[in-house]
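The other protein chains are all here in position, but one chain of the complex has been omitted.
Up next is chain A:
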Amino acid sequence: MDITGGAAKPDAAVVRDALGVGVAVGLSGFAFGVTSAGSGLGLLQTCALSLLVFTGASQFALVGALAAGGNPYTAAAGAFFLGVRNAFYGLRLSQLLAVPRAVRPLAAQWVIDETTAVTLAQPTRRAARIGFTVTGLTLYVLWNLTTLLGALGARAIGDTRAWGLDAAGPAVFLALLAPMLTTATERAVAGLAVLLGLGLLPVLPAGVPVLVAALAAPLALVVSGRRAGRGPQDAPEEAEAR
């Protein structure tokens, strides 16, 4: 992508795009706060997760695994593997944004699905930098604020199950998953992972079935590589996560 020669986009338009994503997703921190408190985590623990982990899928996965009685290591491992995709976002963003070395440790905390999506959609480096900063800042502030409100609200409303709030976690996962199911390979991996995750649930300790289900990914690469009669590295590029 030519990031410097593209047509200029008004700063206000970039800010508007970024605010749209930042506000919508930032507000869903409420669902995380409620889910986390409902899973038995304290107020401080819930807020620490949003402030310091700041990658929604990993946070939901961690509190879900802890609520299911998983040990801290398998719970953290599941959350970590979900976070690995952020490293690949960072690779693209560092080229696009040309982040100064000294700022990188700070910018790193905002390298997530939403900031990457907004930044990659911008035509120029200036627009990319504005998009990344505005999305990151809006999301970080709102996500943490709504996490706090959600955790406080969960205490006030008592039984979160009666309000259907235990369905928020899986709905978030499904919403993140849906746009990734672009080719037959992705759908096969998802199907196999569901079978492994549910099938092993009764027989393995909590948290472990999800980690075993993750093996569906390398397995699919091996199978698709064999079927194509060449290396799996020749698999189509468009299927790659954004």
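Assume contacts are C-beta pairs under 8 Å (C-beta built on N, C-alpha and C of every residue); 3 or more make two chains touch, one makes a residue touch a chain; residues count from 1.
Here is the rule we use: contacts and distances are computed from a predicted model.
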item	value
Undepicted complex member, UniProt protein name, chosen from "ABC transporter", "AzlD domain-containing protein", "GMC family oxidoreductase" or "Peptidoglycan glycosyltransferase"	"AzlD domain-containing protein"
Given A:19, A:43, A:108 or A:137, the one touching the chain that is not displayed	A:108
Touching residues on chain A - with respect to the absent chain	24-25, 27-28, 31, 41-42, 45, 48-49, 52-55, 57-62, 64-66, 68-69, 71-73, 75-76, 78-91, 93-95, 99, 104-105, 107-109, 111-112, 161-178, 180-181, 185-186, 189-194, 196-198, 201-202, 206, 209-210, 213-218, 220-221, 231-235, 239-241
